[in-house]
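These notes concern the structure reproduced below.
The other protein chains are all here in position, but one chain of the complex has been omitted.
Going by the order they are written in, the chains are A and B; count residues from 1 in each one.
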Amino acid sequence: MGQVMQYLLNGTMNGALYALIAVGIVSIFKSTKVVSFAHGHVIMFGAYFYFTFAVILPGAEFMPDWVAKWEPEWLLAYKEGAMMFSPKAAIAAWVSNLPRIVLGLVGSIICNALLAVVIERLFMRPLLGQSSLSMILCTVGLIWVLEGSASLIWSADIDQVPALGPNFPIRFQLFGDQVFLFSASVVNFVIALLLFAALMLVLRFTRSGVAIRATAEDQSTAYAMGINVPAVFTSAWVVAATTGAVAGAILASRNGLSPTLGLFGLSVLAVVLMGGLDSFAGVFIAAMIIGIMEAFTQWKFGGEYAEIVPYVLVLVVILWRPNGLLGQAEIERI
Amino acid sequence: MITGHYKTAYAADESIWNNWAKKSGLVIALIGLFAFPLFANNYLLLIAGQILIYMIAVTGVNVLVGYTGLMSLGHGAFFAVGAYTAVIAHNAVENLFPLITLALSAGVAALFGLLFGLPSLRVKGLYLAVATLSANFIILFLIRQDWAAPWTGGRQGIETPNAVIFGWELASNTAKYYLIAPVFVVFVLFAQNLFRTRFGRALIAIRDNDHSAEILGISLYAYKLKSFAISAAYCGAAGALWSYFFPAILPEDFSLNMSITLVVCLIAGGMGRTLGPLFGTLLILLIPEILKIISGVFTGGDGNALIHFSSIRDIVFGLLIILFLIFEPMGLVSIWDRFWRFVARWPFSK
Partner (left out) sequence: MTMKRRTFIKAGAAITAASLAPAIVRAEEKVWRVGGSLPMTGPFATAGQLVAPALTDFTMMVNDAGGIGGKPMKIEVEDSGYVPKNALANFERALASGPLHGYFGDSTGFMELVGPSLTGDKAVMMMSTSFASSLADPAKRPYQFMAGPSYQDQVEILLKDISAKGGKTVALVYSDSEFGRDPIPHARNIAKQLGIKIVLEEVTKTAGADIESHVTKLAQANPEYAILQGYVTGVWPQLIGAARAFGLSTQFMGTFWGMEKVVADRVTEQAGPFLDGYQGVMPYRYFYDQKDAPYYQEVNAWKKAQNADFPGYIVTWALEAYINLLIWKKSMEITIEADKPITADNLMASMRSIRNWDTGGFFGSPVSLAEHKIGQGRVYKYSAETKLFTPVSDWITT
């Protein structure tokens, strides 16, 4: 039983990350009716911006030393005598990294938002009014542009970035079995959940949220009602890129950073379709199901089977519910 | 002036080669197609063979995506089924006659097409695209498995046979090209003619509005499934040719990347037109090679320069696709149409 809990937890942690990535694709689809195949690569840019602001910039000569390594007296006193890999040492290491982590996150969110505006204005805006197929294909073309640019700007070198939270193992007994978690994963999980929740609140209670929902309902009516639809499109891309920046930072700190990070976006496509393209709640549920099922498959059958879990699940769900778990059926008129 | 033909019957309106320009254009294209190996070296033949095979497959995708309006991101799987069927058939029967292999591969792929097509009545649009994408992953996963390895070679891939016609082994690229080219012509002509029939028009009706089509008495299920089967058969045949053409096949050859490339070729060329897939494939497969040749001229093969050049090449390729979409959203055929409109009305055209 404890074993089951262990994999359930592992799966939930991964699921939250899927949800955070999927949010971007849903937010773009809801307002613009475009599925972005390039979302993984937007995330990759977020990761590289995080790397720039959290690793390259603090190492630059003009930056004060405390940005790269913040070591106030009290921290040194706290760290005194901590064992390697102990929670105390991990927290101390994290605190001394904190300035650059914050710098990295802020920098990557801002830069990625700018990137989204550029993409939307330069590439997506001219295609407005075209069939959604050509807009989707445009995002496919973006994959090459983004991948090439990243490798040109940052080189394809493998890089590492600091984790967002302190990293030490948390152990506890559950149903007589030892269960463990990494604190960094818990932090990532919490961040993902908070962002998701914040986004839902914004959509429900703010004016721009209402504008986005109205546009999602019916673009031309929204236009007629005085909503600035192009601005909604831009903000949808910005929402996707900023959540993507955080997801990118998390992914890079978990898996290392190289231009291949972008490929992660494609498997998340299955999550999005399973949940329903236009439903945040559905996508959240789907992300959790896929994360957990993957962990269990990993446990019982091994990694080669885990890889196709999202695709099998999405196939089954789509056959059962053609618009995903909670997706809205399109009303067709003859 | 090449306009001004007076049609007196429906058949005349439907005829394909209805003026001298089209007729002579066809003849010139055919001569060019079959004379090409006389002037080409091995490298150009490798690229040309690959392009012809892709053109067959993209024509197949066009039947489904362009004419029936069903989105698919899984046609790489049909390609794989065709290629592996050909290899397995050859391993079972030595020196199988290539046309039998082609028919077999197309047939097996068509069966898989029927299977993939089953969700198409319930599932539409992007959801169907992702359903087929999933099927692509699952089929490749099955091919990769260790228990399938005796037949498929598993992850390591498998060596492929050469086609043998009456004791003559088609080993050189030139010989292989001459196997592919006639098959290509037949398949493209078949597609062109398909949409002059009742069946083809039914598919177009489904694309334009499936509910209306159903009211007109078209059985959606039957037609969608048939469309899936035909389009899969095209890819299967292309797969069989692919296995003749390359000395070995690997599961990764037929991954999502191929499925996406097939659709990109179609959209770049123009959907729902016979010439669209041909133009699109030419464009999408040639650009990377041309960019490589150009950058090779600049770098001289120097590794240090290549680090930047290969990234720049990726960017240029992506930008070209995007620019095409922005300026020619209907695909390359619309440039072609404009050109012929210009010529046809000359000297009154502007």
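Just so it is clear, a residue touches a chain if its C-beta (ideal position, glycine included) is under 8 Å from a C-beta of that chain, and two chains touch if they have at least 3 such contacts.
Because the structure is a prediction, the values reported are computed rather than measured.
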Option touching the unshown chain, where A:37, A:196, A:264 or A:284 are the choices: A:264
Absent-chain contact - pick from A:29, A:123 or A:182: A:182
Options A:138, A:164 or A:251, residue touching the unrepresented chain: A:251
Candidate in contact with the missing chain, chosen from B:32, B:167, B:217 or B:301: B:301
Missing-partner contacts on chain A, residue numbers: 6-7, 10, 13-14, 55, 84-85, 93, 147-148, 151, 155-163, 167-169, 180-182, 185, 251, 254-256, 258-260, 263-264, 294-295, 298-299, 302-304, 306-307
Residues from chain B at the interface with the omitted partner, ascending: 39-44, 46-47, 50, 155-157, 159, 246-248, 250, 252-253, 257, 288-290, 292-294, 296-297, 300-304, 306-307, 309-311, 313-314, 327
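Just so it is clear, only the chains that are shown with their structure count from here on.
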Intercentroid distance (Cα basis), chain B paired with chain A, Å: 35
Partner chain A, residues of chain B touching it in the complex: 71, 119, 122-127, 130-131, 133-135, 137-138, 141, 144, 209, 211-212, 215, 256, 260, 263-264, 267, 307-308, 310-315, 317-322, 325-326, 329
Parts of chain A lying in touch with chain B, wherever the complex brings them together: 35, 123, 126-127, 130-131, 133-134, 137-138, 140-149, 151-152, 155, 266, 269-270, 273, 277, 304, 307-308, 311-312, 314-315, 318-319, 322-324, 330, 332, 334
